[in-house]
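Showing just some of the chains, left in place.
Letters are used for the chains, namely A and B, taken in the order the chains are written, and counting of residues starts over at 1 for each.
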Amino acid sequence: VAKEAAISLPADSPVLAMFKDAALKLNDRQDRHERLVKLSRDITIESKRIIFLLHSAITEEAAEKAVKEAKERLEKLTKGPIKSIGLELENIPAYLHSRAVTAGLQEFIEARTFCSLMESKVIITWSEVQKEFQYVIKGDEDERVVVTLLTQTDYMLGIADLTGELMRKAINSISSGESQACFHACQVVRDLYTGYLGLFCMGKELARKMSTTRNNVAKVEAAVYALRVRGGEAPPLLLLPVKPEWETIEHSDDEGFY
Amino acid sequence: MSGNHVVNTIFSDFQKSLDEEQELREVIRNICKDVDQISRKITTVLQVIHHNQAEIGQACLQARELFEKASEGYGKLKEAVPSTDYYKYQDHWRFMTQRYCFLISLTIWLEKGILAPHDTVASVLGISAVEEKEGFHLDIEDYLVGLLHLCSELSRLAVNSVTRGDYEKPLQISKFVMELNAGFRLLNLKNDHLRKRFDALKYDVKKIEEVVYDLSIRGLLPKAQQSTEEA
C-alpha cells in the first residue's frame, strides 16, 4: 500500500499542493534565517572592532579622532547590514527572526552607546537608536519607510555588556594617567549597576549578565580606590593622623603632584 | 547630573515596558488557560472513537461546539496581542495551537475523511492562515505538527478499529497517512521540534502497515479493497 500511495500521489492532489506550498514557506524561512545570521555575524565583528578602536585612543585628541572614525563606521553599519535586516524583514513579522539577529544588534548597541558616552558623556537611548534604524526608501514614484526592529531587551543586553567596556576603559585611563576619566567611567558603571538592581522581571538573559556586571563594578571600584589611596590625590590634611617621621619625607615631596 | 538622569530614564522606561509586557503576559496566560482547558475536554470527548464506533458522529458534533468556544478564546487572544508581536509571545499558545490543529484535523477526517487544509483549520479557530508583517495567524509549523499528532492518533485508531471488528478503517487510514507521509517527505525540515516529531512518523506508518498486513494475511480486507491490493 505504502509504496503505491507514496509514488502515486497525483499531480493534482490537494495534499501534494498543500505540502509543496508548505515546503516553499519553510524553505523561505530557513534561507532568510541564514541570511540574517550572516548579517548578524558581520555586525558583531565590525562592532567589536569599533569598540577596539575606541579603546585604543589614549590622548584626548586621539579620542576625538577615534570617536569620529567610530561614528562613521557605526553609520556604515546602520546604513549597511542593519538596513539590510530591515529590508529582509520588510514584509515579515520581525520577531519571527529576532533570535537570528540578537547577537549582532546587542554588540552594535555596546559599540554605539560606548561611542556616545565618549562623545558626549551621555548614553544614547533606545528610542534614539531605534530612530536611527528608520530608513526612507525611494521607489520609482513613491517613498516608503522601513524600520529595523531593535527590541528594548536587546538594547538593555547591550548596555549590560557596556559595563565591561567601561571597566576596561576606566583601568586603561589609570594607566594613561587620566584619573578624571576613570572616576567618570566608575560612576557610570555604578549608575548602570544600580539601574539593573532596581529592575523587576528582567528576564533570564539579563539576569544571567548580572554577576558579570557586579564583577565589573567591583573591578572599577577597586581601581578608583587604588587611585585614591596609593596613586594620587593628597588625602585631606584634616584627616591626617600624627605624622610619624617617615611621613614627613613622604609629604615633603607631595607638592605639585597631579 | 545629566548623564545620571539619562541612565535613570533608560531604566525607568525599560521597567515600564517590562511591566506592560508582564501584564500582557498575564492576560495572555489567563486566556490560554481557559482555551487550553477546552482542548482538554475535546480530547476526552474524542477518546470515544477508539472504543465506540457508533458515537463518533456525536463526538464530532460535541467537538465542533467546543471549537466554537475555543474560537472565541482565540478572538480574545488576537485582540490582546499587539499585531506586530505574534512571535514574541508565541510560546504561550504554541503547544495549545498544535493540539487544536490536531483536534480539528482529526474531527474533519472523522467527518469527511479528508485532510483539513491549513486555511480551514485556521478558520475554525477564527484566525488568519496567512503570515503577514502584522497580525495573529496560524503558523504553518504548528499546523504541520498538528498533522503529525493526527497520524499518531490514527495509527492508534487503526489498531483499535480492528479490535472493534471494523476492518475497513485501517485501510482508509493507511491510504490517508501514506499520503501525508509522502507529503512530509517533501519538506526539508530543520526545525528541531517539527523534525523530531516527523522522525517519529515512521513508526506510526509502520504500525499501520502491520495492521493492514495482518488483515490481508487473514483475508479480512474488505472485498473491493482486496482486489485492488492484489492488482
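Everything that follows uses one rule, which is that contacts are C-beta pairs under 8 Å (C-beta built on N, C-alpha and C of every residue); 3 or more make two chains touch, one makes a residue touch a chain.
These figures come from a predicted structure and were not determined experimentally.
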{"item": "Chain copy counts across the complete structure file, not just the copies drawn", "value": "A x2, B x6"}
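Heads up, the rule we're going with is that only the chains that are shown with their structure count from here on.
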{"item": "Rounded Å distance between subunit A and subunit B, as computed from the means of their C-alpha atoms", "value": "40"}
{"item": "For the subunit A and subunit B complex, residues of the former touching the latter", "value": "1-2, 4-7, 9, 13-16, 18-23, 25-27, 30, 90-96, 98, 121-123, 125-127, 152, 156, 159, 187-188, 191-192, 195-196, 198-203"}
{"item": "Subunit B - residues contacting subunit A, complex", "value": "2-4, 6-11, 13-15, 17-19, 22, 84-88, 115, 117-118, 131-134, 140-141, 144, 171, 174-175, 178-191, 205, 209, 212, 229"}
